[in-house]
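Let me begin by presenting the structure, written as structure tokens, before commenting on it.
All protein chains of the complex are present and in place, except for one that has been dropped.
Which chain is which? They are A, B and C, in the order written, and residues in each are numbered from 1.
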Amino acid sequence: MRVHAPPASPAHPQLPSRRATLRAAGAGALALGATGGLTACRSAVSVAAGEGGARRGGSLTVGIHVDFTPALLFTQSDQALQQRLIYNTLIRYDEKLRPQPELARSWQYADDGRSITLKLRDDVTFHDGRAFTADDVIFAVENLRKPERSAQLASTARAVTGFQKRGEHELVLKLAHPVANLFDLFEFMIITDRHTLDDALKGRRLNGTGPFRFDRWRPGTGVRLSRNDRYWIPDRPYLDSVELRVYSHPDALLSALRSGQAQLSYGVSGKHLAPLKAAPNFRIKRYDTGSGAAYVGASVGTKPSDDKSFRQAVAWAVDRERVVQQALGGYGLPSAAPWPRSSPAHTEADRIHYTHDPGKARALLKSSGVSTRTRVPLGHPSQPLHTAIAEIVQYDLEQAGIRTELQPHDSATFQKKLISGTMPALWVNLHGFAQVHPATLAVSAYPFNEAKNTSGFRSKAYTDAVRAAWQQRDADGPAAHARYQRVSDQLLEEAFIIDLAIQDQVEVAAARLRGATLNKFSYLSLDHAYLA
Amino acid sequence: MTSTVSSAPAVRRGTAARHPYLAALTTTRARIGLVLVGAVVLAGLLAPLLSSHAPTAQSGRALVPPGTGGHLLGTDDLGRDLLSRLLYGIRTDLEVIALAVPIGALLGCAFALLAAVHPVLDTVVQRAFDLVLAFPGLILALAVTAILGPGRLPVIVVITLAEIPVFGRQLRAGILVQRERDYAVAARVGGTRRARLLIRHILPNCADPLVVQLAVSLTVAVFLEGAMSFLGVGVRPPEPTLGNSLSQALPYLSQAPYFAAGPLLIVTLLVLGLSLLSEALNRETRR
Amino acid sequence: MTATTPASLEPALLEVRGLGVDFTAPDGSPVHGVRGVDLTLRRGETVAVVGESGSGKSTTALALMRMLPGNGRIVSGSVRLDRTDLTTLGEDELRTVRGARIGMIFQDPMTSLNPVLTIGRQLDEVLRAHAREHDAGHRDRRARRRRAQELLELVGIPDPARRLDDHPHQFSGGQRQRILIAMALANEPDVLIADEPTTALDATVQEQILQLLAELNEKTGTALLLITHNLGVVARSCDRVLVMYGGTVVEDGATADVLGSPRHPYSAGLLAAVPRLSSPSGTRLYGIPGSPPDLSLPVVGCAFAARCPSADAECGTVPPPLVADGGAADVRRVACHHPGGSGVTEVPRRVPSEVPVGAARTDTVDGGAPLLEATGLRKEFGRRARGGRRDPLVAVDGVDLRLDAGETLGIVGESGSGKSTLARILVHAHPADAGVLKLRGSDVTRPSRAALRALRQEVQMVFQDPYASLNPRMTAGRIIAEPLLARGGFEDRAARRRRVGELLTQVGLDPSAADRRPRAFSGGQRQRIGIARALAPEPSVLVCDEPVAALDVSVQAQIINLLTDLQRELGLALVFIAHDLAVVRQVSHRIAVMRHGRFVETGRADDLCDSPREPYTRALLAAAPEPVRVPAAA
Partner (left out) sequence: MGRYLLKRIPSALVVLVIASVVVFGILRLVPGDAATALAGPDASEESVAAIRRQLGLDQALAVQYVHWIGDLLRGDLGPSYAVGGEVADLIGEGFGATVELTLGALLLTIAIGLALGVLGATSRRRSVRGVVQALTTGALAVPPFVTGVLLVLVLAVGFAVLPSGGRVGLFEAPDLELQYLLLPALCLALPSAAVVGRYLKDSLQQAFSEDYIRTATAAGVSRRRLLWRHALPNALPPVVTLIGMQTGQLLGGAVLVEAIFAWPGLGQLAETGLTARDYPVVQDLLLLLVTVFVLVQLLTDVVHAWLDPRIRWE
């Protein structure tokens, strides 16, 4: 314990002395005035900053903007950082979406695409000491198939029709048809302990095979994890403990980072990043996989968005560059197609298929003869980011002659409208699932679903394109790329989902933190992370 | 009649004969308050004349500092003119508040009068007040907005709801005291009917604390609007309000402090002016 | 009456010279509350300062202790206590004088004790405040408690040891005043200033307190400066008296001399205005016309000139100095250009012939059915005693009364006797819990809405407090018009206005008064407005609940005379409720003495006063102080 600690936080060792003195003086005055008799005690500020240094050890605080939600453990939710800390997945995609072994050592896709054989690691144990076996994989797949888990990849999991165990660590999955995005499932699906599922869903006990043990979840505060000493990668992880700490208000999250209370976050919005950009003790890293994409949705059953020309006019009218700069704070990629740069479906031509061209939009409107007399309702969730995008869209559409009225809804209401297909003519929202296998977008992301989607759009051409892309085992060959192009062409032509910009996944990390990575579903991996 | 005093009643000189509210408004304190509130209100009313840009027009140049490109106060993160947004924001706030607070006050008073009619009604009304008071205001705001959808209406409803028990309780307490006063008994004995007694005799005598409360409530309403905007459940975008301008500006506090300065200053001045007014009224009516 | 000792023999203990106090009015203009007051108090002496409200007597008392309210300040003169000028002392030195050298007690014992502290604590505080100056150890808490106990015993609180731990609300008004006296005497001061110490108390209690003060004066040798408006109190207990009017001393001398043969017209008028218990029923009171001066206006000449019957041009321009008037120079002084020339001593004491009962109205029902008749009236108020048990307070407990047309029934009682509650039952402000109330022979105990409206026309009320009973937000005209509206028939604005004007004239006010709000009027004028309101529905019964209790003596007479005149003119039946037997006797035909919610004695006014049957009536009669023992002394 330091006595009369002037909180010269180790996080800023290079501060000029005058400022340090000033701070110390301020600290003294404040501590004397405010905390009274406690001046001789620890300072919450310096403790939270941690003791840096060695490669092994140390504790990391990750700022999260949404609390861990145990009920959503098997769903892709806004906050999935803990998944790969507590649990493991079967494989791990590399940058080019090539699967790399994790719990699955190797795999063999049958030539007819009707089965896949997985060889599992035999040296893995759960935190409670139980050995990991093929039964755990079977359980994981079956679990995801249940509708109440509401897993986005449920359709992929349902394509698995049977299991055949070959010993404890080899497993054959029978498939209904070739599944292009099977490895998305393996990337997504966490392997949980099947005996403690209920506890896991209540957030009491999360038993996995991951690098960190679950200590405690305190609702509203976050999750505390400590090092798993029996992790199957030897001598890993480096960190002794990890804390996921909730800062639900963006300003609070920003303050936590700036004051050194948290060292890592993926939840800072682009707008809030500006003050951190200048700070030398932070590193900002952009993942071009994106973390979702902003889009304007159109209900094809409602006037005037039932008219394809109108929808295309909307696509031409919006200044995507401005959406990126002003709403995303510059952290994004203007794109008319949903695919981030890392996606095999990404092409530059598709990205700039629609650009900001109000004249063209007006011309299209005119030629289509759609009446723009009445105000078109434009729904959006009431979160600040969505609101800002909606405001930009509204203004740009107005420049093109489409007058709209913003209709904000809180997220639950918005979601209900989204699922039940009762959206107004236009709406603004963000979608995910473009960062993995292109087929996943069309079968798992509801807005794009070929069978039933919010827009109420159905066409044989689209359905065929999607099925063709999905029901095959080739994922990255030239034929596959051609099939992806068919999907993209349909999307761009029909414009029921008008993509605006791919939002960057932005990592804000203290400069001394090294080695933190994310998987494609934003699971944080700290296997090799350490504090310098 | 030998000893009548038909003339020269001991009229006190000068100010004594004036209405206490008028007297209050001539104090320095109140004058400053009036000037502050008046200036803000005027700015809001004259918004269309004072601003050169539409409050929702996006120039494409985001976050330019004050004075550049014809933007006297600069632009916000979507390139909208801050001065126009500020002025129209005042307007929105005034419209919301000027509607909500009086409605709340009137309803509160109506309930209090109702409570004065019969003991059973009194109990009912009191419990209802307790109930509204017991609900934490901002959680109520979240719930009401969830039901009604964002917009002006929930803001008005929330402010109104919050004010009803405040005024209601105050008036009820006042009525309880006043109706035992001799003048009320005298009016009753003189044959004045109950409704008239309540409204014409007792109500005016309970008015002083209510007038003071009105000024206080207006400041509370400004805050409530701001807090709701801060929690993202305020007036619908892109319509500007003081509250949403402020909460919109908070992320840029260190990067573009001028963004927040305008609304903050206006809110502070408005609240300052209203508190000065309420204090002046309070002092004068307590004499 | 003790003879005054010659001034030269004993040095003055407290010497006030040329004291002047100004107040700042809300609009910033100065108000001269007290001008050039001289006062001398010697050791062991009892001196009275007499005056009506606004005369500056209380201001003088507060100025002596330098305890003027925030907007008041001493502008001239000196206050010497044993040669120390108190007007120049610092706050700390002053604190050693307050309570230790000069003690003070105030008018209202109900509010002058701290409601949240026990009596013991409050006495302890007082003792503790001067513990340092006392060599004897008041520093020790237990010693102080012993002393507190002694003090309570001294002022006659029974069981002092136990009662030290009680709170003020557990004591009666008289006991509280005793406690206040104990606090004032705690540090054995040389001077005790008592500002209207008995005004808020009942006559019997007043008597006890005065006795106590006299005893203490004798026992402890404390000089007493008694501030009062009550000449009876002065006559009873003081060696010398100063009469104040409009902020100045107008007369000063030995009590017997001043009250026996007042030289200043004001003193004489005041004396004449006091109702005498010995005067028979129907005696007309003398009232000083007009109302006290407005102190915010500059006073030119004699402050009393406007109301003085013998004022001439000189009085209106030259202020009369306070000069010796005949006899020994120091003993008697008067500030008047025409001392003794007022002629008020020959006030016409008209004794009108008795109004025959029931004869005033020709329309009286034959067969002698009374106008108003009550049998067995009872009223309880729910009250929760300690521990939550129900313990209803019976305010009126089986009262029977009858009132004939044109008759005045006086009801006398002390505070808490239930007389005000009775008044309110009679006018249907409260419903009676039991009993029957009949008007002209028909039962109106529980009237229907329509019957109640009719009843409101017949029975009206005049309230005690002219300040509280007029709605401050309404003009006098609207207040008076209110019953007219309720009654109907005056929907026309002009007609209403005419009628209001008539009523105002009837009560002796100018019709132009209709446009002013109550706060523009003096107390007497407000009471006139109250009477006009009561007359508006043309009632046949007027219930007057202590109509003059809040008024100054000189004004009191005006109101009482107005009421009796109105009664005669309009043939009203009056119920006149008061605590002052002298007043009641003079206006009433019959008197009922009320105690604990019951009538203990009823009878013809003169019979009851001259030959009371009940001991309580006798006690009441004995307690009423007369200003001068022999009324015809002049």
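Everything that follows uses one rule, which is that a contact is a pair of C-beta atoms (placed from the backbone, for glycine too) under 8 Å apart; a residue touches a chain by one contact, two chains touch by 3 or more.
Owing to the predicted nature of the structure, the values given are computational and were not obtained by experimental measurement.
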Chains shown that the absent chain touches, full complex: A, B, C
Among C:Thr24, C:Thr84 or C:Asn114, residue touching the chain not depicted: C:Asn114
Options A:Thr75, A:Thr302 or A:Thr517, residue touching the unrepresented chain: A:Thr75
Full-complex contact with the absent chain, from B:Asn205, B:Thr219 or B:Thr241: B:Thr219
Per the touch definition above, residue among A:Arg55, A:Arg166 or A:Lys202 touching the missing chain: A:Lys202
Positions on chain A where the hidden chain makes contact: 7, 9, 12, 22-23, 26-27, 30-31, 34-35, 38, 41-45, 47-48, 67-72, 75-77, 146-148, 150, 152, 154, 201-204, 217-222, 245-249, 251-253, 255-256, 258-261, 410-416, 418-420, 429, 431-433, 444-446, 452
Contact footprint on chain B, counting only the chain that is left out: 123, 126-127, 130-131, 133-140, 142-143, 146-147, 149, 219, 222-223, 226-227, 230-231, 243, 246-247, 250, 253-254, 260, 264, 267-269, 271-272, 275-276, 279, 282, 286
On chain C, residues whose C-beta touches the chain left out of the figure: 65, 67, 69, 91, 95-100, 102-106, 108, 111-117, 121-122, 125-126, 128-130, 167, 169-170, 180, 183-184, 186-187, 383-384, 386-388
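The working rule: only the chains that are shown with their structure count from here on.
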Centre-to-centre distance between chain C and chain A (centres being mean Cα positions), rounded to whole Å: 86
Of all residues in chain B, the ones touching two or more other chains: none
Chain A-touching residues of chain B, taken from the complex the two chains share: 56-58, 60, 62, 77-79, 145-146, 149-151, 232-233, 236-238, 248, 250-252, 254-255
Touching residues (chain side chain B, partner chain C) in the complex: 1-17, 23, 181-193, 196, 201, 204-205, 287
Of chain A, residues touching chain B in the complex: 250-251, 254, 269, 271-272, 274-275, 319, 322, 325-327, 382-384, 387-388, 390-392, 394-395, 406-410, 412-413
